[in-house]
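I have a structure I would like to understand better, so I am pasting it below and will then ask my questions one at a time.
Here the complex is missing one protein chain, while the rest keep their positions.
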Amino acid sequence: MEVIADAISWILIALGSFFLVSGAIGLIRMPDVYTRMHAASVIDTLGAMLLILGFVFQAGFSLLALKLLFVIALLFFFGPVASHAMAQAALHAEIEPLLAEDRRGRKVPGDDEPEPGGQPEGVPST
Amino acid sequence: MRLDLILRVGAKLVLPFILLFALYVQFHGDYGPGGGFQAGVIAAGMVILYSIIFGVHAAKRIAPPIMVEMMVPMGVVIFTGTGVASLLMGNNFLDYTGFAHEYLHAHEWGILIVEFGVLVTVCGTMVAMFYAFVQRGRS
Amino acid sequence: MALVYDMPRRKRFDNKTREQQMRSLVLAVALFLFWLALSGHYTPFLLTIGVLCVALTVFVASRMLIVDDEGQPMELLLAAPAYWAWLYVEIAKSAVTVTRIILDPRLPISPTFTRVRASQKTTAGLATYANSITLTPGTITTGVSGDILTVHAIIREGADDLEAGGMDRRVRQFEGDA
Partner (left out) sequence: MFVLATAAVLLALLLAVIRAIRGPTVFDRVLAGNTVGTLAILLLASIGFLTGRPEFLDIGLTYGLLNLIGTFAVLKFFRHGDLAYDVDENKEGKAWK
């Protein structure tokens, strides 16, 4: 039993470390702030959560495991809130995103008119 | 930022837990890292988060500036009051031995009261500083 | 359509509605469980302090006017674990996709902005949907106005998936289950 838990935890920690490092590489490689946010979200979700889940298996059934789960809950509930605030503030500051395609003028089902200034659906801008 | 739905819902979810976490840190100072100072900072963080998301007027309703300013000297009074009380009982300053019959028990109570004083002062100072900051350039 | 939010009027304590009392109770139970999980020392003294602290916290929360259907969505509590499990699988899938993109030497990104309509009935459901989009690597909700979400996706396929509305249906089902 002990051995199985150890093995699971090792696998989780190794996977988590891998996603952590590759997310950080993405933070360096990506061209603009919005795409970097996607890379950071890999760190926040899969990287951090798998790593902590690995620690949970090491801790076993104890209060320590519960505290680790609270850390996961913090990342799970409030990581996206922070990312959303960042993206919104960056858009508000008129930092132009690097776009392959802009569908913000797209007609959403239920809309009567698409918003002016946008492009019709399916037309690439570059 | 108050109008934003996601921030609003997120803040509403997390605020009570921040306050309870601050109180936990306050009362478990003897078992792990913690104590009055850290608890005061976290509790002040709750007020600051509330005023960032919901506006400073809403924050002044739950933590009125007059109360916050009273908290700063009040904590010091609690702290020194404990010390003076122990002096009056015929012991040294901040020597808690007189508070209960048993030595350990007396220390527990004494430290609890002193830590509470620290919490009140630190929390009051942090929130007062925040209010002073956001007050710049307005009436 | 802008969803303008007004702070609710301050209410007196004695005319709290039944629903608010229920929500306060659920909040108190959740907070006390949180306290027990953190504490780890179950002496009578600390438990008494815990009850007092929970009471203080619930009092402050109701003064802050955050005990309502957005702040304490207790209806969603029972259906939540199944939804979280589903969401976690989605997160893992798209995280692998994004990791592939990052580690690909050509960096095949095609950033796309799009708008999608959210069909949830309640604010808590809408917030769940928006946060689920952000939590999934590869897509970020950048704005909410009314029930239209603006989403930034790192590749075209991510935007296509959202427009197809699979996640929207799943969140609505989650909301409907409750």
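By letter and in written order, the chains are A, B and C; residue numbering begins at 1 in each of them.
Just so it is clear, a residue touches a chain if its C-beta (ideal position, glycine included) is under 8 Å from a C-beta of that chain, and two chains touch if they have at least 3 such contacts.
Predicted, not measured: the structure shown is a model, and the values here were computed from it.
Across the entire complex, contacts from the unshown chain go to A, B.
The chain not shown here is touched by just one of A:I13, A:L46 or A:L99, and that residue is A:I13. For subunit B, the residues in touch with the chain missing from this view are 1-3, 7, 14, 18, 21, 25, 32-34, 38, 41-42, 45, 48-49, 51-53, 55-57, 130, 133-135, 138. For subunit A, the residues in touch with the chain missing from this view are 9-10, 13-14, 16-18, 20-21, 23-25, 27-28, 33, 36-37, 40, 43-44, 47-48, 51-52, 54-55, 58-59, 64, 67-68, 70-71, 74-75, 78-79, 81-82, 85-86, 88-90, 92-93, 95.
In the analysis below, only the chains that are shown with their structure count from here on.
Common neighbours of subunit B and subunit C, listed by label, are A.
The chain with its CA mean position farthest from that of subunit B is A.
Subunit B and subunit C have CA centres that are 29 Å apart. With each centre defined as the average position of its C-alpha atoms, the distance from subunit A to subunit C rounds to 15 Å. Subunit A and subunit B have centres, each the mean of its CA atoms, that are 35 Å apart. Each of residues 34, 38, 40, 130-131, 141 in subunit C touches at least two other chains. For subunit B, the set of residues that touch two or more other chains comprises 4, 6, 10-11, 13. Listed in rising order, the residues of subunit C touching subunit B in the complex are 3-5, 7, 10, 27, 31, 34-35, 38-41, 46, 49, 53-54, 56-58, 60-61, 63-64, 66, 68, 70-72, 123-124, 126-127, 130-131, 141, 144. In the complex of the two chains, the subunit B residues touching subunit A come out as 1, 4, 6-7, 10-11, 13-14.
Of all residues in subunit A, those touching subunit B in their complex are 77-78, 80-81, 84-85, 88.
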